[in-house]
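Below is one structure. I have some questions about it.
Heads up, one of the protein chains got dropped from this complex, but the rest are sitting where they should.
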Amino acid sequence: MNRTVAFFVTMLTGLLLIYSTLDFPPWGSPNQPGSLHVSPRYIEKTLEETKVPNAVTSVLADYRGYDTMFETSVIFTAGVAVMMLLRRKKDG
Amino acid sequence: MVRDVEDVIIKTIARIMVPIMQVYSLYVYVHGHISPGGGFQGGCIMAASFILLAVAFNLGEAKRRLKEKAIAVFCSLGVFIYAWTGVVPLFFGGNFLDYSKWSHILPGGEVMARYYGMAFIELGVQIAVMAVMVSIFLDLVTAGRHEEVLGKDDDGFYSR
Partner (left out) sequence: MIQELNFIILLFAVITAFSALKVKDLLSSIVLLSAFSFFMCLIWTEMGAVDVAFTEAAVGAGVSTAFFMAALYNTTRRTKD
């Protein structure tokens, strides 16, 4: 009984998700919202503002510097959390 | 992994592959400025080289190359380098992470200063990622009991 209910709920959610993708712009379309004002700004101004030939590096390390910094902090926190959870004393 | 495997093929291939992986990871880090790559990927490849050393030989071999205290220091050193690369431009009237202000300290003008700043933060990411990945792997494979499994002295020949 439980498995049938779970199956129908999962199928319904999947169908709703597939239905919602019908409203998306076509794949790689130049008129989608993401490539209308943010991407052209970065692609055009990267070389003169940051002097980096690689646009991905300029976005990652310069425009989104805070993001990368706290991403590094998150990795550090993950390492410290694993140390705290797993490491134990010799007799403990 | 903890026990010493007696396999000539695995050991020889690992002995050849480890330096190549480490040099390639440094290439990925340095060349990340103008091609795909960067600190995160380079750090992962560098950590994979140490994990290969631990899998192919034994854990003591990897821990002799990279001491446990060194791992703990490197974990925080990466974040430290990144944060101070951002803080230093504040002293010269710039914003946080404004790399062009590094030209007051380093030679080469503002363009090279931007290059140096990005190289510094990528170095920080690389060191932090490498140390954290190796640390998580060592903790997982010994279930946190480093000293019981490996012994206090890292002589590299200890087996369970």
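Order as written gives the chain letters A and B; numbering starts at 1 within each chain.
Please note the rule applied: a contact is a pair of C-beta atoms (placed from the backbone, for glycine too) under 8 Å apart; a residue touches a chain by one contact, two chains touch by 3 or more.
Note that this is a predicted model, so its numbers are computed, not measured.
Within the complete assembly, B:Ala47 is the residue of B:Val18, B:Ala47 or B:Ile71 that touches the hidden chain.
Residue in contact with the omitted chain (choice from B:Ala70, B:Ala83, B:Met112 or B:Val141): B:Val141. Touch with the hidden chain on the side of chain B covers residues 1, 28, 36-38, 40-41, 44-45, 47-48, 51, 55, 133, 136-137, 140-141, 143.
Simple rule for what comes next: only the chains that are shown with their structure count from here on.
Here the spacing of chain A and chain B, counted between their Cα centres, is 23 Å.
Contacts from chain B toward chain A in the complex involve residues 32-36, 38, 75-76, 78-79, 82-83, 86, 96-97, 99, 110-111, 114-115, 118, 121-122, 124-125, 128-129, 131-132, 135-136, 139-140, 143-148. Taken in their complex, chain A has these residues touching chain B: 50-54, 56-57, 60-62, 65-66, 68-69, 72-73, 75-76, 78-80, 82-83, 85-88, 90.
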